[in-house]
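Have a look at the structure below before the remarks.
Every protein chain except one is present and positioned as in the full complex.
Right, chain A next:
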Amino acid sequence: MYVRALPTTDVNRNTEWFTYPGVWTTYILILFFSWLLVLSVFHCSPGMAWTIVHLAHFAVTYHSFHWKKGTPFGDDQGIYNRLTWWEQIDNGKQLTRNRKFLTVVPIVLYLIASHTTDYQHPMLFLNTLAVFVMVVAKFPHMHKVRIFGINGDQ
């Protein structure tokens, strides 16, 4: 089964890869396979495994989307050094399809995790905290906002 890769107009090589076909499927497949991995390694209940996947997903995506600034190569001479990856994608345009997808995924993960653990504490508290931080960080109003100067520039 073949897909067509249409050339994009995004000049930022750090975010351009997200516009090609297959990214969303890869993202969902990675989450699913990591759930299977956690289940087989820790021998825990499925709900616990989903909680672990949700919290690990929160840690990894918060760090790479909302904490790390700039690009991993020097070719663009640092013009994106003040922007996190989330602020760079789609050239800063808000509410595009990619951004909506990336906002929905942690919410769906939260619903699955809390449903499969039967809404018990302390998993519910941790999951809710994680999804709250994730979704607020992705609001259009939070574009280029640094609360209390956390992660601001020197």
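As a convention for this text, a contact is a pair of C-beta atoms (placed from the backbone, for glycine too) under 8 Å apart; a residue touches a chain by one contact, two chains touch by 3 or more; residues count from 1.
Convention: contacts and distances are computed from a predicted model.
Participant: For the chain not present in this complex, what protein name does its UniProt entry give, out of "LLGL scribble cell polarity complex component 2", "serine C-palmitoyltransferase", "pantothenate kinase" or "DNA-directed RNA polymerase III subunit"?
Facilitator: "serine C-palmitoyltransferase"
Participant: Pick out which of A:30, A:59, A:108 or A:129 touches the chain that's been left out of the picture.
Facilitator: Of these options, the touching residue for the absent chain is A:30.
Participant: May I ask you to list the residues on chain A that touch the chain which is not drawn?
Facilitator: 1-9, 11, 13, 16-17, 20-23, 25-26, 29-30, 68-75, 78, 81
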